[in-house]
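A single protein chain has been removed from this complex, and every other one stays in its place.
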Amino acid sequence: MAGFDKRVTSYEQALEGLEDGMTVLAGGFGLCGIPENLIAEIKRKGTKNLTVVSNNCGVDGFGLGLLLEDRQIRKMISSYVGENALFEKQLLDGELEVELTPQGTLAEKMRAGGAGVPAFYTATGYGTPIAEGKEVRQFDGRHYVLEHAITGDFAIVKGWKADKYGNVIYRHTARNFNPLAAAAGKITVVEVEEIVEPGELEPGEIQTPGIYVDRLICGTFEKRIEKRTVRD
Amino acid sequence: MAGFDKRVTSYEQALEGLEDGMTVLAGGFGLCGIPENLIAEIKRKGTKNLTVVSNNCGVDGFGLGLLLEDRQIRKMISSYVGENALFEKQLLDGELEVELTPQGTLAEKMRAGGAGVPAFYTATGYGTPIAEGKEVRQFDGRHYVLEHAITGDFAIVKGWKADKYGNVIYRHTARNFNPLAAAAGKITVVEVEEIVEPGELEPGEIQTPGIYVDRLICGTFEKRIEKRTVRD
Amino acid sequence: MALTREQMAQRVAGELKDGFYVNLGIGIPTLVANYVPVGMEVMLQSENGLLGMGPFPTEDEIDPDMINAGKQTVTARIGASIMDSAEAFAMIRGGHIDLTVLGAFQVDVLGNIASWMVPGKLIKGMGGAMDLVAGAENIIVTMTHASKDGESKLLQRCTLPLTGAGCIKRILTDLAYLEIDQGAFVLKERAPGVSVGEIVEKTAGELVVPDHVPEMRFA
Partner (left out) sequence: MALTREQMAQRVAGELKDGFYVNLGIGIPTLVANYVPVGMEVMLQSENGLLGMGPFPTEDEIDPDMINAGKQTVTARIGASIMDSAEAFAMIRGGHIDLTVLGAFQVDVLGNIASWMVPGKLIKGMGGAMDLVAGAENIIVTMTHASKDGESKLLQRCTLPLTGAGCIKRILTDLAYLEIDQGAFVLKERAPGVSVGEIVEKTAGELVVPDHVPEMRFA
């Protein structure tokens, strides 16, 4: 049974092999569904010079924002780098490179990376600075930009429940970029809230099949809320 | 509420507007998960000169095979046209055109059609007759073929359960091409085994969101088995 | 009188139709949800992966795993579905959204829109705006007609970096509702009490003024 048991017992094990200069794909949107313990482990590990692909870069002091504190990130590929004072400072000081990518293009580039599609055309960004230096082609009289797939040396992913085979489901909108990152990582590490018994997850409801998952760990999560909005 | 109530009450209504010469995307793999009543309605209607995009073409006397009887199909886009005597005869007589497309490329072309990606590169078919006349390009030293998206005037889809909003789930491997066809049809018609109360399907478990579905009908199904294999 | 933010939202809501799937941007567009006409139903899409956004949660309902594209805590309504971000943008890119409402810094007579970047200021990123303007069939831009300094936002050519090229056809400002046709703005309606002269004065791009320009009507 060992062959399909993806469980590891420590966060150190979970990120074994992560080295300076690697590319890391991170799931999450804002602070929702971020692999917060895996990020904290990267901070503890002190890995430097990382390229991080994530829609956002956390906030000051939480999520990927933690990795800015010790200048562990060399380059961010994101659609929105958000309200993050340290981020702003490092960007203006030239310590941090940012490759802004439209959110839907970013999602599709990661999807393509996992699916073995090296490049695809999209109308997004045609005629804007995003298209500069990229091939533009017309299909049916409309202009499209050629965009390339993204893959990562590691993918760090936050799931809700998983079985030991690495079959994962996500909770509500915490799904977001997580299944895309999971499929596009050479080594994919998933942390979840609960590891359930084999057979408990219906085959048809699984959102990330275990084939994409190399390591699985159960964690506890703060789940910080970025914008708490309520009605009366 | 009328605006999101996708239910229609007859198969005639379900296929209203389907005209000679149109392109129809059909879900199903072999005879598994095929929209059998919608196919039967196309036969009843007598619509001719159709281009049908479906992985297979049914069998003699069932599924899409029914539409061969009255020569309703002008062209099939499929990966495997199967064991179908009438099909063979019409093909050899030159009454039927077939555009063979690798199964994964067919799936991805339909997915691209629904997702607004006009074209993508794939390694599938490079160096084979499938690549003839198509652009070939290298990425990272490997050769890829440019493939275009497929969309249809109509998509005919077989689901398991749906709510009146047109949110659909599929059963086991009857999913196959169905959600892909659903997203790539200009008018998407889904027939299901059961229409459930709103709220009964969890938002996170929905496999085809209602935004892709124009018409919904509840039917009864024969579910013929093509290759009955059992163990002792 | 220039329209208030609420009136702008109310006027845009007049473009809704029963059964529309709608994506509302941050700011004034968000307010449109408050003015859906009685008896009409629309489904709100949030591009992080929620189709069928409900109201904000009560204190008891708050769930960190349920947020919208503005990162606010929200709920899901009956009939909602949740998907990953690639699928959420497939919906947008594939032209399945009936109406998108979003703000802008500038729009020009070619339908170009600039809404994400002011050079020299820090760039926060475009988020999903470029995908939305490229993907939606039907877009309404909401913005003030002129900046606080009185500079027109309706230009012959956008001067800021674009969000999308040739994709805007309809604009609702605090002064007027305009459409873009054949390389010009066409003045369709004016805000109650706003003169055609003021709109002409504050529109830098070519403006076509029909003989009769009705005032907007609010219920």
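First chain written, first letter: the chains are A, B and C, and each begins at residue 1.
In the analysis below, a contact is a pair of C-beta atoms (placed from the backbone, for glycine too) under 8 Å apart; a residue touches a chain by one contact, two chains touch by 3 or more.
Since this is a predicted model, take the numbers as computed values, not measurements.
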Key: Partners of the unshown chain among those that are drawn   = A, B
Note = Contact with the hidden chain, among A:15, A:59, A:115 or A:181, goes to A:115
Query = Looking at A:163, A:191 or A:226, which residue reaches the missing chain?
reply = A:163
Message = To test your reading of the contact rule: which positions on chain A touch the chain that is missing from view?
response = 1-4, 111, 113-117, 163, 165, 167, 183, 198-199, 203-204, 206, 209-212
Task = Against the chain that's been left off, what residues of chain B make contact? List them.
result = 29-33, 55, 78-83, 88, 91-92, 98, 100, 102-105, 107-108, 110-111, 122-130, 143, 160, 170-180, 207, 223-232
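Following the convention adopted for this analysis, only the chains that are shown with their structure count from here on.
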Remark   = Greatest number of touching C-beta pairs links chains A-C
Query = Per the centroid of Cα atoms for each chain, what is the distance between chain B and chain C, given in Å?
reply = 35
Request  = Express in whole angstrom the distance between the two chain centres, defined as the mean CA positions of chain A and chain C.
outcome  = 29
Request  = Express in whole angstrom the distance between the two chain centres, defined as the mean CA positions of chain A and chain B.
outcome  = 33
Task = Two or more other chains in contact with one residue: find those residues in chain A.
result = 108, 122-123, 170-172, 175
Request  = At least two other chains touched by the same residue of chain C: list those residues.
outcome  = 50, 76, 82-83, 89-90, 92-93, 135
